[in-house]
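Take a look at the structure set out below.
The complex is shown incomplete by one protein chain, all other protein chains being positioned as in the whole.
First chain written, first letter: the chains are A and B, and each begins at residue 1.
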Amino acid sequence: MASSWFRQPSILPGFGLTLGFTTFFLSALVLLPLAALVFKTTSMTWSDFLATVLDERAVASYRLSFGAALVAACINALFGFIVAWSLVRYQFPGRRFVDALIDLPFALPTAVSGIALATVFSPTGWLGVRLQEWFGVQVAYTWLGVVVALTLIGLPFVVRSVQPALIEVQRDLEEAAETLGAGPFYVFRRIVLPAVLPALVTGFTMAFARGVGEYGSVVFISGNLPLKTEITPLLIVIKLEQFDYNGAAALGFSMLLVSFVLLFTINLAQAWSRRRHVGAGN
Amino acid sequence: MAGAAPRYEKPRNVPAAVRAGRAGLISVTIAFLALLLLAPLGAVLAQAFAEGLRVYLETFENPDTQAAIKLTLLTAAIAVPLNTLFGIAAAWAIAKFEFRGKSLLITLIDLPFAISPVIAGLVFVMLFGSHGWWGQWLQDHDIQVIFAVPGIVLATAFVTFPYVARELIPLMQQQGSEEEEAAITLGAGPWMTFLRVTLPKIRWGLLYGVILCNARAMGEFGAVSVVSGHIRGLTTTMPLQVEILYNEYLFVAAFAVASVLALLAIVTLVIKTFVEWRADRRTG
Partner (left out) sequence: MSIALDQVTKRYQGVPVVNDVSLNVRPGEFLVLLGPSGSGKSTLLRAIAGLTEIDHGRISLHGKDVTHLTARQRQVGFVFQHYALFRHMSIGDNIEFALRVRKVRAAERRARRKELLELVALQGMDDRLPAQLSGGQQQRVAVARALAHRPEVLLMDEPFGALDAKIREELRRTIREIQRELKITTILVTHDQEEAFALADRIGVMHQGRLLECGRPDDLYTRPATRFVSTFLGACNLLLGYRTSRGVRFDARGTDRPHEVVAVLRPEEVELAAEEAQVRANFVGHGVVEEALFGGAVERLRVRMASDGPVPVAPGGNNPRLGSLLEVSRTLPEQRQFPVTPGLRVAVGARRIHVLPTPISSFTAVGANDAVAGQLVDSPLLSTLGARMQTRIGRQVGNGHRAPPGMPVLATGPGSAEIARWQLRNGATQLLCLPPTAPLPHHVVIHTLDAASRRATLAVAASLLRHVAAEAVYLVIHPTVSLEAERAAHMRELLDARSSALNEHGLDMRTEMRPGNVTEELQRELATSENSMLVLGTSDPDAIRWDWLASVLEGDPARPVLIVNSARLELPVEA
């Protein structure tokens, strides 16, 4: 029980038991299956792998998955910020309700939001009809539908990241800036935005990462036309249904790599935010 | 002197602009959320009850739907307790001790958040499927994992893996260990310390983590869809049943099942709001 290089001593019990269980469960449930995927992919030849990954249909699906996720994350960064701002800074009737509603996409099964969005935005749906009439735009069964679905999925990530950061921005800092003669936009740009930026980047990246991999809410609204409205996760499912295990593994492996890169980015953004926080604090 | 200028400027210009900005931002917020969140939720209920309450209720007499509900409950009943146990153990190890590789462990726990649900299903196909790592061995011993209930449970557990841990880790880190130390100096043993001191402190956070984990477990679609094989009455969960019914243009039935899942989501949010309200009241 003496101090070692591995852990700092503590008098609390249960370290071995809890850490042992944690690592075992993590390894068995998450790491081992991931390893199986990597193993399957590495059994392919390099040229087979490239042929699968750079196939025309696959590339078109990347364009849609990444493009739509990027657009949706941008929309969420803007509107999510406004939503978070309103919730943190303003008191208005129904604020608590709105605040609770933000988490709906977390709690609502993706298939449910998928069929609901498809119904609302279909050419005969409540909103679909109006959009068609007023703007001549069709949302469902086009790439716009994918964007809408991914916006819904990504919203809580941005709002829930930005909210605590906005609460942290001390009102007295802003008031100090105001007494020094700064206008509201200047205060926002020079005081609020820099403080919230790391959280916004984190939220944006999380929404983007989630959007790239999203499946359930998209497949009902996207139309699923090869080369046009087919997202990468769907392509993986199709390959599996055609028993093309190697193809599915190759695409899955590529997406896994992207997930790791995004996860790493999120960690960097959070470390950045912590550093700023520590630097600005005591 | 320095304060004189803003004092005279402010009342004339800024408050009107601020007030307008405030009203504008609140309107944008409400409009955006109404379009994006409320409209679909409303659509689910409207479609479910489009042909009245009786038709709505009748849809649940379908044996396939009933089987899907049972399978969903079974899956959640296995995955949620497992992940709860894991979440408590992981949070205890991470929040109460300092050890090497802790940040790596936290990142790994978060991993399933960042991975596409389809890939979550895919990895189990690669492990247990007929062409997978252990596929041949399983086939030789006549054990079915993929396209069967075990695969569904595993994929669900994978996807919902981090929820309880993520809820508890920050909570326990913030609470510190002083009360546990006090209990130990007063003579309490490990179990007593955990049950009488730690558990009461984290119970509300734990409750929310479990509820959220449960909602995700019951609602998981992508991962389960990959491993289920869509065998009616056997390997379809509620979300898969929704898909099948929807694709067969049985809209009322599809939305009726969806409405149950939506209700689950709403209950989850209500509990979350209640937990937060309690937390606010304690600190405030």
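As a convention for this text, a contact is a pair of C-beta atoms (placed from the backbone, for glycine too) under 8 Å apart; a residue touches a chain by one contact, two chains touch by 3 or more.
Quick caveat, the model's predicted, so the values are computed rather than measured.
Counted over the whole complex, the shown chains touched by the missing one are A, B. If you put the hidden chain back, the residue from B:V123, B:I184, B:L240 or B:I271 that touches it is B:I184. Only one residue from B:K102, B:H131 or B:K201 touches the chain missing from this view: B:K201. Where chain B meets the omitted chain, the residues involved are 178-179, 181-189, 192, 196-197, 200-201, 282. In the full complex, the hidden chain is touched by chain A at residues 1-3, 8-9, 11.
Quick note on the criterion: only the chains that are shown with their structure count from here on.
Separating the centre of chain A from that of chain B, both taken as means of CA atoms, is a distance of 15 Å. Against chain A, in their complex, chain B makes its touches with residues 2-3, 5-6, 14, 17-18, 21-22, 25-26, 28-30, 32-33, 35-41, 43-44, 47, 82, 85-86, 88-90, 92-94, 96-100, 105, 107-119, 122-127, 129, 131-133, 154, 157-158, 161, 177, 180-181, 184, 189-190, 193-194, 212, 215-216, 218-222, 225-226, 238-240, 242-243, 246, 251, 254-255, 258, 261-262, 264-266, 268-270, 272-273. Residues 5-8, 10-15, 17-19, 21-23, 25-26, 29-34, 36-37, 39-40, 79, 82-83, 85-87, 90, 92, 94, 96, 98-117, 119-120, 125-127, 148, 151-152, 155, 178-181, 183-184, 206, 209-210, 212-216, 220, 233-234, 236-237, 240, 245, 248-249, 252, 255-256, 259-260, 262-263, 266-267 of chain A are the ones touching chain B in the complex.
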